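Report on one structure; see the data block that follows.
One chain of protein is taken out of this complex; the other chains stay put.
Up next is subunit A:
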Amino acid sequence: MKNLKSVIFILLSVTFLVACGGGDSNSESNETDATQEKAKELSADPKGVGEVKNVELTDPLNMEMIAQGKGIYEMKCSACHKLSDQRVVGPGWAGVTNRRSPEWIMNMIMNVDVMLEEDAEARKLLEECLTRMPNQGVSKESARELVEFMRKNDMETVGKKDGAVI
């Protein structure tokens, strides 16, 4: 009786395996598609990937926007980004507007999940920091205010701002 059961089991297993084989070849081809998708070249656009295409910077700095930006920084960003050049979880902000365009900064804030997948510079940062920057639910208006706050911080820390404007 036991033997008979085993035979049936083996037969069934074979049937399953055969059936699975078919399934596998399908999923393999899907996988290849996915890999090809991934292998697509990462974006090197200095404006980053996202809805922000063009930011008009104005001088002198807008004090009201700076005050708003500071509040958002303290609530949502300061846990990982210092205002100096010291990296904690994420890079320090000193001089950031001389390294990144304002569009790139705003896209990184508002569209971080896509940026981490598709933008070459963002990916490099992820490989350095090894913690995915979280989406902190920042609106476009607030992201612009953060840029203003960064510009002021750059003047105070490195004496120069907007060095990466395109």
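Some points to look at:
The rule we apply is simple: contacts are C-beta pairs under 8 Å (C-beta built on N, C-alpha and C of every residue); 3 or more make two chains touch, one makes a residue touch a chain; residues count from 1.
Here, contacts and distances are computed from a predicted model.
Comparing "Urease accessory protein UreG", "tRNA modification GTPase MnmE", "Sec-dependent nitrous-oxide reductase" or "Amino acid/amide ABC transporter ATP-binding protein 1 (HAAT family)" against the UniProt entry of the hidden chain yields the protein name "Sec-dependent nitrous-oxide reductase".
Looking at A:A79, A:A120 or A:I166, the residue that reaches the missing chain in the full complex is A:A79. In the full complex, subunit A makes contact with the omitted chain through residues 74-76, 78-80, 88-89, 130-132, 134-138.
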